[in-house]
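Partial complex: the chains shown occupy the same locations as in the complete assembly.
Each chain gets a letter, A and B, in the order it is written, and its residues are counted from 1.
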Amino acid sequence: MADPRFYSVSGPFSLGHLAEISGAVIGDSADSEKLFYDVAPLSTAQVDQISFWDNKLYIDEFKSSQAGACLVRPDVKPVSDQMALLKTPDPYTAYAQIAQAFYPESSLKANHSKSAAIDPSAEIGAHCQIAAGAVIGSRVKIGEKTQIGENAVIADGVEIGADCLIGPHVTIQKSLIGNRVVLHPGVRVGQDGFGFALSEKGHAKVPQLGRVIIEDDVEIGANSTIDRGAGPDTVIGQGTKIDNLVQIAHNVNIGRNCIIVSQVGISGSTKIGDFVIMGGQAGLTGHLTIGDGVQIAAQAGVMRDIEPGQKVGGTPAVPMRQWLKSAALMEKLLKSDKKS
Amino acid sequence: MADPRFYSVSGPFSLGHLAEISGAVIGDSADSEKLFYDVAPLSTAQVDQISFWDNKLYIDEFKSSQAGACLVRPDVKPVSDQMALLKTPDPYTAYAQIAQAFYPESSLKANHSKSAAIDPSAEIGAHCQIAAGAVIGSRVKIGEKTQIGENAVIADGVEIGADCLIGPHVTIQKSLIGNRVVLHPGVRVGQDGFGFALSEKGHAKVPQLGRVIIEDDVEIGANSTIDRGAGPDTVIGQGTKIDNLVQIAHNVNIGRNCIIVSQVGISGSTKIGDFVIMGGQAGLTGHLTIGDGVQIAAQAGVMRDIEPGQKVGGTPAVPMRQWLKSAALMEKLLKSDKKS
């Protein structure tokens, strides 16, 4: 069970209700009225808790689990009378939905702290929380039910949609933020891009005159940095999820539903398609075009455009199979070099 | 045009005034009295706006541009009667100067927020802004016209010069900062270096007794971290520009006018010359000496000293040509391996 100092669990919910929430189908003979009190991993789940099994590697955990119910793929057979099966093509997504029901986002406090500094010209929607020490600049607009965390700074003119979670210590400047956006602590949005005209006499700063546009349902991890555009905007597309300590440079345009893992760096003016996945610490040079559905391995160094659907790895990045073969070939060469 | 929620444009300026600001020469027959109202990229510029052309790749954009004036290199010929040419050996630097005139740094508010916590012993120059929630420690000295952002923390004894922009959420400890320095949100300056005497019984902390010295005209990007020296100081030389999420370890000494791109890491006691350029995610081990004018490719891993003027890439870093040849050779070897 989650630590009650930090979490409070909702429920109980009947098996039938959990099936409804998740779109799963209850297996033969299971009692849809039976109550469930929590989610839990296969290895620790009890008879009044629900778990999920989605990865063949964990078949032993599944077979020996004491869970009272388990989300599984449609072709899975029952392993005990005790465990009801909830069948779905995507058990992990179904689990996410059920876990959200047991652990909804903490209820809004919906107050404005006395120690927050809110400019009188700001327009703040109903049921918003503005936490202690937060600073809200002039002409800022914030939608309903959005939370602004402790000591966050929302600079002049910024607009934020409804149902957003803006974490403590976040800084937002010169940006337009959609609905249901989550920014974790220390995210920096909208500062100057890294734009200088280089010269032997010293480097002249080029004014950065664009904005950051963050579309609906985006989530950005702790201490990540999103620079504003130099003239065009920097754009993060709808549903894209960005991990911690990621760098997004000026004018970058990221499509919808991308997954960008921790410590990735994307250089200026690069354009990323939809449903692109980037492993941790990957780096992309500037002015590239990365197609829809591209997958980039962790630590890859991408220096050329990538066609839609390609998988690449290595520095400089090459097709994934070539990268893996290179490593194998190098091992082979080392062995024959030793013999010679 | 830049979004008026975030930017206000100065001007208009006559073509003659723009030539004067940028040191460019007005081409034949252009009207130096004509007024210009904004800067814009070649592709969107209108007849009352000025643009620049510096990269041969964009020749089509130049030829079809509707801009009323364009900064170009001296040998460029006119392409239309509508577009006046402003000739200069360095169009991008000239553009930076003109854009700065249209979009000067926002005028100072020059007040001290009531919610700032300013120690009575601090000496704050004329026309400074101390924003909401900022904390200014004892004996701090701040020069004229410097701005301290929201919730920034300037610890005891720190000295900051004139005309600096210290962003929101910046932390500065045990440091001396020059004039016209820009620190973006979340920059950490002057915390303990990573100094431990390793031992099987546990690692003993070595007191870090130096400072950080940041010279004039330095700019440091969001969430970058500059540790103070262990005994000697950590130094960032005049005019050096550092991007976001960069790590500078204790005792590092960086020369003048370097360009250090995002997510670079420089290990302790490494000494960097003047005008060095480092691509994103490059890493340098400790106690190295990197000569003037060295260029280090993105993601390079530098483990040895580098002579002035060299270009290197790869991990471990080798001369750039060798690195590029290695990648080509590996491709060749893979092909012949496949055949054999």
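Criterion: a contact is a pair of C-beta atoms (placed from the backbone, for glycine too) under 8 Å apart; a residue touches a chain by one contact, two chains touch by 3 or more.
Note that this is a predicted model, so its numbers are computed, not measured.
Undergrad: Note that 2 identical chains are shown, then give how many the whole complex contains.
TA: All together, the file's complex is an assembly of 3 copies.
The rule is short, and it goes like this: only the chains that are shown with their structure count from here on.
Undergrad: In angstrom, rounded to a whole number, how far apart do the mean CA points of subunit A and subunit B lie?
TA: Taking the average C-alpha coordinate of subunit A and of subunit B, the gap between them is 29 Å.
Undergrad: For a test of understanding, state which residues of subunit B touch subunit A in their complex under the given definition.
TA: 2-3, 5-7, 39-41, 90, 92-93, 95-97, 99-100, 102-103, 113, 115, 131-133, 149-151, 167-169, 182, 184-186, 217, 219, 221-223, 239, 241, 243-245, 257, 259, 261-263, 275, 279-281, 298-299, 314-315, 327, 330-331, 333-334, 337
Undergrad: Subunit B touches which residues of subunit A in the complex?
TA: By the definition above, subunit A touches subunit B via 115, 117, 133, 135, 139, 151, 153, 155-157, 159, 169, 171, 173-174, 186, 188, 191-192, 194, 196-200, 202-207, 209-211, 223, 225, 227, 231-232, 245, 247, 249, 263, 265, 267, 281, 283, 285, 299, 301, 315-316, 318, 322, 325-326, 329-330, 332-333.
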